[in-house]
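Let me give you the structure first, and then I'll get to my questions.
Missing here: one protein chain of the complex. Every other protein chain is in place.
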Amino acid sequence: MTGTPLPDHPDFLWRNPDPKRSYEVVIVGGGGHGLATAYYLAKNHGITDIAVLEKGWLAGGNMARNTTIIRSNYLWDESSGIYEHSLKLWETLEEDLDYPILFSQRGVLNLAHTLQDIRDSRRRVHANQLNGIDAEWLEPDEVAKVCPIVNIDPDVRYPVLGATYQPRAGIAKHDYVAWGFARRADAYGIDLIQNCEVTGIDVTDGRVTGVRTTRGDIAAGKVALAGAGHTSVLAEMVGLRLPLQSHPLQALVSELLEPVHPTVVMSNAVHVYVSQAHKGELVMGAGIDSYNGYGQRGAFHIIERQMAAALELFPVFARAHMLRTWAGIVDTTPDASPIVGLTPVENLYLNCGWGTGGFKATPGVGWCYAHTVATGEPHPYNAPFALSRFVTGALVDEHGAAAVAH
Amino acid sequence: MSNAFRVDALGSVDRDKSLSFTFDGREYTGHPGDTLASALLANGVHHVATSIKYGRPRGIMTAGVEEPNALVQIEFPFPEPMLTATTVELYDGLVARGLSGQGRLSTRPDTARYDTVHAHCDVLVVGAGPAGLAAALTASRAGVRVVVVDELPSPGGSLPGTAPACEWVADVTDELSANSDVQLLRRTTAIGYYDDGLVLALEKRTDHLGAAAPAHVSRQRVWRIRARQVVFATGAYERPIAFDDNDRPGIMLAGSARTYLGRFGVLAGREVVVFTTNDSAYLAATELADAGARVRAVIDARSEVPAHWLDACAARGIEVRAGQAVSGTSGAERITGVRVGDEEIGCDLLLVSGGWNPAVALFSQARGTLRYDGVLGGFVPAGALDTVRTAGAARGVLGSAEVVSDGAEAALGALAALGKTAGEPVALPAVGDAPAGAPGAVLWQVPGSDDAQFVDLQRDQTVADVLRATGAGLTSVEHVKRYTTIGTAHDQGRTSGVLTSGIVAAALGVDIAELGTPRLRPPALPVAFAAFAGRNRGELFDPVRVTSLHRWHVEHGALFENVGQWKRPWYYPVGGETIEEAVLRECRAAREGVGMMDGSTLGKISVQGPDSGELLDRFYTNVMSSLKVGRVRYGVMCGVDGMVFDDGTVLRLAEEEFLVTTTTGNAAKVLDRMEEWLQTEWPDLRVRLTSVTEHWATIPLVGPRSRDVLALVAPTLDVSNAAFGFMTWQDTVVADVPARVARISFSGELAYEINVPAWYAHTVWEALYAAGGPFGITPYGTETMHVLRAEKAYPIIGQDTDGTITPQDLGMSWVVSGKKDEFVGRRSFDRAENRRADRKQLVGLLPVDERTLLPEGAQIIATETVPAPPVPMLGHITSSYRSDALGRTFALALLRGGTRRVGETLYVPLEGRTVAVTVTDPVLYDKEGTRRDG
Amino acid sequence: MTVDAPARFSPLADWQEAFGRLPAGFQVRELPFLTQLTLRVSADSPAAKAVESVLGIRLPSASRAELSEEVKALWLGPDEWLLVAPADTGAELVGRLRSAIGEEFATVTDVSAQRTVLSLRGGLTREILARGCALDLDPRVAPVGACYTTLLAQTGITLVVRAEAAASVWLLVRSSFAPYAAAWLVDAATEYGGGAG
């Protein structure tokens, strides 16, 4: 519920071990995906000789910078498959991790503002329902019942013509999620190694043998990349070129406010998505900055534009105050879908291109990526997201359904 | 007892006027020039808020934006959540209350205006304290353009309210004001440094006027100041010390008590204890004593206290205890005493100074690097940047005279960087600074009960919380911040950040210089959403684009559809018709009589030059270069991925001139794309592109009687089929207006597209409307257009396509030239995925029940009963309408292997049932094309 | 041929009254129906020289307008100018230019109704433009003859500095965006009184 104090974190989270000389699996990237992958490698596949290498502090990249929306109402079967798998895991994750991750299934509204939005939205709802995903189409008055502060006045510039609604969707507390995975991974004996930047990847006879890091060389049977926005930089180390572009994505929070916003509202047409987090702050995301950038900061006019759009939708926000803005680096693909699977280098695995969808996928992709790394074969849920699709043309194009697929 | 703590002869509030205000339900008075905090203190009110986690009483700890405690909710004149009482200027009628953690948003609409202004200068000075004023005056005298922003209502900053200081400030301010190249912005706080010298600042223009604020003046203004050189003279924030129960009302930072006394004439307490690690608090001790307070003791953590401060205290009967510390406090609603060693000293005010933290947030945003200053116990700028420098306390320089010199010095640096020569040096104020003092001690914490020692008062986090975080294995301050939430509140950790780092460093046994502090993110001050939205609200939120016929549509009752930024007539209901009734009527008119619509939003690109045909051949999937002058051809463009990008007609106007039309939504994209390839890939082609979208108004005149109507208004035009055939165009005169008319049909009916310069659109439209009267001419909108074209299976790009559809998928292999080796996207047709026989293809769907209207977006399955999920889906419905011409409903769909399924019965699952549909060829009306010639 | 010319309406015909209520320091007027031609030609080419001899001016360089003759030339891009001439002279001017260009490669396109021209004058002009135009319009930076194609709030404009003393500028704005631009200008003047309507 909104407005309650956050639960305390446990008294112990993880060790801070020095890296060993060699591991069975080295995961590059100590964000949500890397930590979840480590956890499921141990839990589902019994592999614990693992190091998770993080160049900064654990979960300090996109995991610390996202707006924590969790939903599975994607258009295409392939997408809804992996996101729904993830959502099902979210539903039991608190018990599984024994960590109060504050997963709150308060529902997500995706607003439609044009007649074409309505067509696209209803198409998605119909597809979701047939895929067993809870999805509804709501007329404007029903939108107002779910979220009374949404302005459904038909005379505004881009009136709300309806919305899709996924009741099981929601939000969670990002740090708690990451630390929950990290604590469990650490308890399995997995080494979480911070301030350890990978500077090279060793390949012998087409097969990965280890990584070079700022804390020494580490041999590895398998290397799993989970570097989000920095994946291109990592892949470049083995000469692997990927269809990725890294862009800044900005977000912001307000001060703590009495509960006003009971759900999550997303509007792709005007690039607003907003929820009210557990303590009462409004958490909002903006559109992606247009240019490639690793600077973890975006341009201010994006935020300005977003504030204007937010006030059109939520006039009550006028005197809420913007407390902090920040930016993450999202790695985007040509079809707005991720790449998860094998690479041309034996025993080197790839998980990237999540764009704005990474947080919600955390348990799902951790599960599937662990399967891929452990067995050397993609899990059925991530098989459609192979790198090869860009050659065959079998894209999973989520642009049409959601220009900004948060 | 009103204003019992007001001291005569000090401060600059206007005592001739009284202001009434209400706080927590009680009425008080204050004066113009007060803040809410100073007025409360003048009335002896210290307990103003309640802490978020433990519900402890909290007071007023500071006098500025760094305030962690005194959070208030404004209730009148308009509710505003979570402001600091220390920054709310008092006005008559203010109603506020203290907060416990959460603010409240108003449910009333905020009708205040907000705006944005761009400003440009050579030197921007942030802060009009002694350093800032000196910097501004130095820059001003060099003849450059200067902007100065300062958060207070009047310049002067931390300078004491003594006569010589005030005089200096007045002189400097007068000189700055007299220079038309200097802009001094009061009540204006810099909130962020962005790239290339852009500083955003928020000006509070009318907040201090309360309900008397004029409605036509913006309440707050965002300044976007683009400066070639920036000087941050942002001062420093005093640092608290962690000791037991350090959060009670009546515990205040020492410098803030000076501010209350000097600026507002308010004595924050009568029985005072001072706890310090440095010299600066002695100013507070002596000034408060001089103003009538009884200063019981100065507890100095240092073992050596400078002699002149000992003397000054002795002269005032103030006991100085060196080498001691305050270890705890007592009191409930207000502090009643402090514990020093075993001794309890009674007091109603405890002043604390743990040293000073330079205000480096903006410098840090400018990507300036910081270094730890061990003497100061804080982080200071490591050095100036090319275009950004800091001055005064913001870079750790303390002492008024030094600060003024440092400000001038910074401006000289900026001028040198600009290549400008300095003018006359700035005179120093005669502020009679105290003799040089001793360095401060760095003290984070006094040993005691960790769980009673507050580090972040706003988040109610204690030393124990910090130690729990480090004990959990956290070694990064960013992790500690997240574990404890320290520094994430309203004040962004201005008072808690460095203190936290100090405690973490001590706990982990690492160097604080290595550990650093959590990153400070913009904005430096919380800013109302509405201020950033500015005037981009309501009708100015996003431009509404209208055609030259817009007024006519409005006057004739059209309802409008948003298409991109355009407003297009959607349908024209008559006499209370529903959309369905109106569209059936409009369709019937176009099929049986004559209709007209406003097609002006179609994109129009003039393509000229000897290589125009070649350029078009490279873009369109069919051949355009072979088009004869006077003729029109339909074409499709694909992306490099082979997917349909846009479609439209191409007119060949002359041997070297074509007119390309695009869809409304893609007009700019098509032109941009053609320009991009022309400029970057094919600069050798001699072609020029010019948008003429808005020069021409376009009026399709549609239906079997369109020829009759046109003949009436274009008497010089031979409208016969022989003279004016399908897919040709002619220049003529329509309603006395020079016009270009084309025989183009997006409905299958006989139709003319009349193009006239937009100024004449209204005249020509009215002439057509009048001439068509006897034929029942009917204006129609986009909905009818969609139905008419769907009956003919003409796709709408973006509705019947979704970026995954090729021309072949649309059944338009005929538009893909077999003669050309190459056009953009052709290669993609040969990919494995494109060769699949079961690609989705455009088909018609006829519901077996002729009255059932299928919802657009519905999915198609193979079985009458819906199997358990996941259900295999064959495709979806892209367009679905009731057809007057067919006398039934119909739909278009993208269906897997669709062309081979013609004749099959498939099912559309809807809520709780399935609808049987027959797959058909998509062209459902006049397949033979007999109607296009009338 | 008819006796009366057909009626025509400029994009901001409905805005005269709102403009009339603006404060004295900010006068806005639409200059309707001016002839506007887009000239695309390589600078310094024989075709450009031919055009210059017809117009009696030099085509201005980047970010400049040539305002001295009856036909004004506004720089829009390195090979693109907008020629602004009195109303109803378009056909004749196009003819003269095209014949002067002859077989050389240059294009002249009548775009008279594509944009409309607003005349802004008065002491508040720069201050009001600064609410939506990010460019530095200080006379020392943007003197008479400066010509910028840029953004005003959310619409593209071409801004021409006509005179310094009376702070006079032209704003050229796309016809479909003209009502937005007008509404924006009138709203921007609100705090100076009048105009808010």
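Letters are used for the chains, namely A, B and C, taken in the order the chains are written, and counting of residues starts over at 1 for each.
Keep in mind that, in the parts below, contacts are C-beta pairs under 8 Å (C-beta built on N, C-alpha and C of every residue); 3 or more make two chains touch, one makes a residue touch a chain.
We take it that contacts and distances are computed from a predicted model.
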item	value
Per UniProt record, name of the chain withheld from view ["Peptide/nickel transport system permease protein", "Hydrogenase expression/formation protein HypE", "Sarcosine oxidase subunit delta" or "Sugar ABC transporter ATP-binding protein"]	"Sarcosine oxidase subunit delta"
Touched by the hidden chain, restricted to displayed chains	A, B, C
Selected residue (touches chain absent from view) among B:424, B:821, B:911 or B:928	B:821
Hidden-chain contact residue, picked from the options A:246, A:276 or A:382	A:246
Footprint left on chain B by the chain that the document does not show	194-196, 198, 224, 226, 367, 640-641, 672, 675-677, 679-681, 683, 821-822, 824, 826-828, 830-832
Interface residues of chain C (partner: the chain not displayed)	62-63, 76-78, 80, 134-135, 148-151, 156
For chain A, the residues touching the chain missing from this view	230, 232-233, 236, 241-246, 290-295, 297, 299-301, 331, 334, 390-392
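To be clear about the criterion, only the chains that are shown with their structure count from here on.
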item	value
Whole-Å separation of chain centres (CA-atom averages), chain B against chain C	31
Averaged-CA centre spacing for the pair chain C and chain A, given as whole angstrom	48
Chain C, residues touching no fewer than two other chains	none
Overlap residues in chain B, where contacts from two or more other chains coincide	116, 536, 539, 542, 544
Chain B-facing residues of chain C, complex	2, 5-11, 14, 32-33, 38, 40, 79, 105, 107, 109-115, 130-136, 138, 141, 153-155, 174-177, 179-180, 183-184, 187-188, 190-191, 193, 196
Residues of chain B defined as touching chain C within the complex	113, 115-120, 145, 216-218, 224, 226, 535-536, 539-540, 542-548, 551, 566, 606, 608-610, 686, 688, 690-696, 735-737, 757-760, 762-764
Chain A residues within the chain B interface of the complex	3, 5-6, 9-16, 56-58, 60, 64, 77, 81, 113-116, 118-127, 129-132, 156-158, 175, 194, 254-258, 260, 280, 299-300, 303-305, 307-312, 315-326, 334, 391-395, 397, 399-401
